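Note that this complex is displayed minus one protein chain, with the remaining chains in position.
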Amino acid sequence: MTMTTALKPSRVPRGLFPVGILLAVMLPLILMPLASIYVFAARSGLEGFINAITSPEAQFALRFSLLIALLTAIINGGLGTYTAYVLSKYRFPGRDALNVIVNLPVAIPTVVVGTSLLLLWGPIGILGQFLVPLGISPMFAPAGVLLAHLFVTFPYMLGAVKPVLDELEVTYEEAAYTIGASQLEAFRFVILPALRGGLFSGALLTFAHSLGEFGATILVSGNLPFRTQTAPLYIFAQFEAGNIEAANAVAAVLATLSFVLFFALMQFNKKSARA
Amino acid sequence: MSIRLTDLTKRYNEQLVVNRVSLEIRDGELFVLLGGSGSGKSTVLRMIAGLTTPDAGKIELNGRDVTYLSPQARGVGFVFQNYSIFRHMTVLENVEFGLRIRKTKSNERRRRAEELLDLVGLAGLGARYPSQLSGGQQQRVALARALAYQPAVLLLDEPFGALDVKIRAQLRVSLKEIQRQLQVTTILVTHDQEEAFELADRIGVMDTGRLIEVGAPETLYYQPDTEFTATFIGGGNVLVGRKEDKWIRLGSVALPLPPEAAHTDNGAPIRILFRPERTILQSEPFQDRAIQVLGQGEVIEQIFAGAVQRIVLEMEGLRGVRAVAPRAVYGQSVTRIEVIQTGARAAENIFTLGQKVWVGLRDFHVLDPAGLKVLICVSQDASGQLAAEMGSLLAHATHGPATLLHVAARPELAAQARDYLETVRRAFAAQLPGLDVRVRVGTSAAQILLEAQEGHYEVIALGQSASGDTGFRGLGSTARQVLEQAEVPVLLTQTKRVSLKQILICTRGGEPGKTDVAFGGRVARRADAAATVLFVQTEQTTPEEQKRAARHLLQAEAALAVQGVRGKIKILDGGIIENIIRQADADDADLIVIGAQAPRGRPRLRWQNFATQLVGAAARPVLVVPMNE
Partner (left out) sequence: MSERLLQLNWSRVLGRVVIVLMVGALAFYAVEPWLPWNTPTRPRTIVVYGFSILGDVMNKGIFPAFQKEWQARTGERVEFVASFAGSGTITNQIILGVPAQVGILSTELDAQRLVDAQVLTEPTWRALPHNGTLNLTPFVILTHKGNPKNIHDFSDLARPGIGVVHADPRTSGGAMWGILAEYGSARQLGLSDADAANQLAGIWKNVVAQASSARGARTQFENGFGDALVTYEQEALYDIARHKFDGEIIYPRSTVESEHTVVVIDRNIAPAERAVVDAFVEFLWSKQAQNIFVQYGFRSVDEALNGDTFARIEKPFRVSALGGWQNAKQNIIDALWKEKIIAVQPK
């Protein structure tokens, strides 16, 4: 592997003062709130922490969150990659508009996403009013949570994969064709491996966002423990109910999981930047 | 024949990118397509590979029609300018990819890949990733990858374009060696002349979608057929002289007409090419009879560049001779030529600015005559006959290539139409030996316009049948549509003329009038005809317009003189049509040239009536020149 030679800048600014200011800002803004999760978790003792984590409701919420995040990452992984491929490769009328639309979920408040899903699929919704009497009711059910998460996290996969695809010259694929690869083979052997980095970081981002999704979930899930309650909803419910230990324990787990994901992503990006 | 292209055509958004390219490439040949950017050379290559679908034409590889096959089914090797090697695969994996797709056994695959890496000079680097290779090495990988599965043909699209000069030279040598060794039929596309000359067995020169000329490098350099090739490849002097029996007259100089030069009439323009390095300069007059003397010139520019010395001379004896190349500088009155002295001569003969020296030519080359390219639209009736006669008269007089076109309404009529056109062609064969024949199927006007655009014709000739006392029924719908939409001049004929000696150019005052004068003058120059430029002023003409018209006529006279056309100018008062007819009768004009308003503008209708009336009343051929306002 290539070694990055450390470039010695000719003049290193002696920046203790600016660094100090930065720390002074970051400390109360980001670091201290995060730290307090762990401080509180530690305060209730290991036993209390384990009890809080292993309560059936908390276990369900954590597993359900992980499952939904996993499914979201897989489904949006495929869907996002396909969308990116089409948007990047094909020229068609309305392409620019579609490009904006698929990125829209980033800009829409998640609460609005939840509302819009309810107004479509819910019992009083546009489609729901016909479907619910037939027994098809995705809202207030795991399917609804998945729908909301797919919606909210859709752009992340796209955002990770599309730039890579855009950067990939047309000739890259054409080269595979002239060599004799079918369109499928070209995608499988040539395009997909080139996307590996984007796919991985996109899936990780999607997973992380899904794990933390709150605004849309609380609306479409009905917040039912043992049915549709995700970890963030559990945290909120327990906090509202005054069970701060229970809320905090799961919050600490969620935060830790996010840290691990985030560092995995950083590590990966660093590695792929070196390659 | 490894590769055969027939009438390959491609349009992008109505723009002709590749225009009827026909080409045959021999087995094992290294063929170079040379052209500037946008000439369509890469598109041709991509069509052969199947990456772009042609709109028309046929592609055969080793006798197999592959025109509409997918790239995968063609078995060609393609090397892209940007390498496009797969960056997540090692060098070896890249080279093996084609074999892996073809399900070759892994040990066989490995053996073959190693062999190729050896061949392209990358032995031992198989385990590396592309990011660990230089650009030149990457392109070598791309070459090995394209050759691994033993493709029927190898196509290279500007393969060295992204590399620096030194690497480029090395790779060229490698490519030539590998190509020789493998004997794989190869087409390389480039804009780099040096590259083309170094590599090619044969070169095809492309410009604006057309394959202009094909030939061996030496032939294209010293004996090109066309002016484009002569000026596009290398530096060259192209001068326009006139034929005088067995001589080419260039101002006060006469060069012997080579016997192999294409037949032309006396007085017709002849373009000669001589390369700067095929000239000799010396301070004393020439004694050697083998050297064609071009007279004395004055050194006005001298650049010493080591091995060669580049000199520009003003040739007093060539005053008034038109030079296509080098391009005349603004305000230049005396013809200039470029000369290059090489080797010992460059060292011995150091000339000073202003010095008078004798210029001799070791040899020169006569380019094919370039006359007006005429599209003659022939229908199977009297008017068709008229169009054929007048069109071929125009083509003959202007030394232009001409095509007979018939538009068949239905496909089943095409064969019969072709037979008919053959008889017409034979009738004119003596006059126009190069006459071409073409049949299209569809709506007359649309097909005529399409053919005119695709074939780069300069004039469309249409016949008009006469009948009854008035002798004229008005324009047919085809003629009307062609007139409305054509971007090139349209010749309307309803009476026969036997020669083209006298031309009447009816101009309008002002800027748009320059187009008709210029085109009329061009016809006159090529046909060696006399011209009258006429302006008719009516009661509506304001004094300002009169003044402008007078100025315009004087300019027109000067312009004709520059073109070497005998011309006079005339201003008449009264009705436009009456005056045109009166003047035409007085001159016994063989052709009336009128300018038409912008074809798509509103005034078109008024003008069209006017043209119609003129055609009906004048009983002479009318050439309608579209003007861009």
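Labels A and B are assigned to the chains in the order they are written; within every chain, residues are numbered from 1.
Throughout what follows, contacts are C-beta pairs under 8 Å (C-beta built on N, C-alpha and C of every residue); 3 or more make two chains touch, one makes a residue touch a chain.
Remember, it's a predicted structure, so these values are computed and weren't measured experimentally.
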TODO: Please identify which of the visible chains the hidden chain touches across the whole complex.
DONE: A
Task: Omitted-chain contact residue, chosen from A:84, A:195, A:237 or A:252 - done: A:237
- [ ] Touching the absent chain in the whole complex: find that residue among A:193, A:212 or A:225.
- [x] A:225
Task: Where the missing chain touches chain A, by residue - done: 1, 60, 63-64, 66-67, 69-70, 118, 122-124, 128, 132, 137, 139-140, 222-227, 229, 237, 239-242, 244
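The rule is simple: only the chains that are shown with their structure count from here on.
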TODO: Please compute the C-alpha centroid of chain A, do the same for chain B, then give the distance between them in whole Å.
DONE: 60
Task: Residues of chain A touching chain B in the complex - done: 2, 169, 171-172, 174-182, 185, 189-190, 193-194, 196, 275
TODO: Within their complex, state which residues of chain B touch chain A.
DONE: 49-51, 70-72, 74-78, 80, 82, 84-89, 97-98, 100-102, 129, 131-132, 142, 145-146, 149, 155
